[in-house]
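I am attaching a structure below and will ask some questions about it afterwards.
The complex appears here minus one protein chain, its other protein chains still in place.
And now, subunit A:
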């Protein structure tokens, strides 16, 4: 077959899959297209945060008989790498996850490039298929690896590396900024911007710039995970309502209506009030459990439209099971508006988290942007308010721009 295509028949016009058409359209919305790179940059910042700011040295040499830590005397070590997976140092799974990605993403990228070196003569469609498969396998392996690392619960005793720096004959190489996002320094409380602390410190003397960088992790995670939770709930309930109709549809619609009766923010505030010490996972869960109504209605509408399409009737006539019809035939055609809605949803979730933190019911210890904002309000420091506000503004704008571009790109009436 490939022979006949290459030799005898004229080259067939390259047809595009739906995804390629949407991507081609999306590229024409320049602002949205560049916003993708903006969000990628945010993601990279979140990933490389420990390289930028951490109070653990990359390299450490301490001569014999010096310093308070006897076990470190006369050793050369690389404590930074061990600290990345130290659950005593990073107490949240989110940080461990991003630290893991810091190694895993480059390794996967190198693996992909090498694979492409060996298989140069691939067509475009074959390459995109291989890429999809690679991403699937890589993320599966990644999830397994991360679970193993996380469940090993590696931890080591706390070492004050900053104090070792002052020792005679000790050589330590630190990251760019030598602070951690959670180490309290009572000697430097509520300082303004300086060369030591670019954006000053908060009331506990924590470096705000470091917290801002690590806050990227919190915001992105909350946005993505909360939206994943409510998209999953909305997809399942919307599919059931739309496909089966009748009583199922009635019950789910009433559930949606009841949920929509409550103002979402007050519902979230009430739910958050029940939790004594909310962590970011609680916040994600609360946002996820309250936000699914929009997606559910969207999916239900798509299912109602698609259920009577002939290709679904043909699938029934071919004797396929209901599960197969829902997941193979209807759902892939119904998810397209969900993507758009989810992109806006990520921005919304980030904003809700900032609001909650600002109102004092957010994750108390996490370095989230909302927390910085509220501490700025408490201490009346402009730098805190402006910096965290700017970070929130940029992230929300980028995500909304992507969402708008995606919405226009998937709408055939707005084709450019």
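In this section, a residue touches a chain if its C-beta (ideal position, glycine included) is under 8 Å from a C-beta of that chain, and two chains touch if they have at least 3 such contacts; residues count from 1.
Keep in mind that, in the parts below, contacts and distances are computed from a predicted model.
*Asks:* According to its UniProt entry, is the unseen chain "Multisubunit sodium/proton antiporter MrpD subunit", "CoA transferase subunit B", "Phenylacetate-CoA oxygenase subunit PaaB" or "Dipeptide ABC transporter ATP-binding protein"?
*Replies:* Missing chain, UniProt protein name: "Dipeptide ABC transporter ATP-binding protein".
*Asks:* Kindly state which of the options A:17, A:147, A:194 or A:270 is in contact with the chain not pictured.
*Replies:* Of the listed residues, the one touching the omitted chain is A:17.
*Asks:* Write down which of A:153, A:232, A:316 or A:382 is the residue touching the left-out chain.
*Replies:* A:316
*Asks:* Touching the left-out chain: which of A:73, A:87, A:190 or A:333?
*Replies:* A:333
*Asks:* List every residue of subunit A that touches the chain not included in the displayed model.
*Replies:* Output for subunit A: 1, 4-5, 15, 17-18, 125, 309-311, 313-321, 324, 328-329, 332-333.
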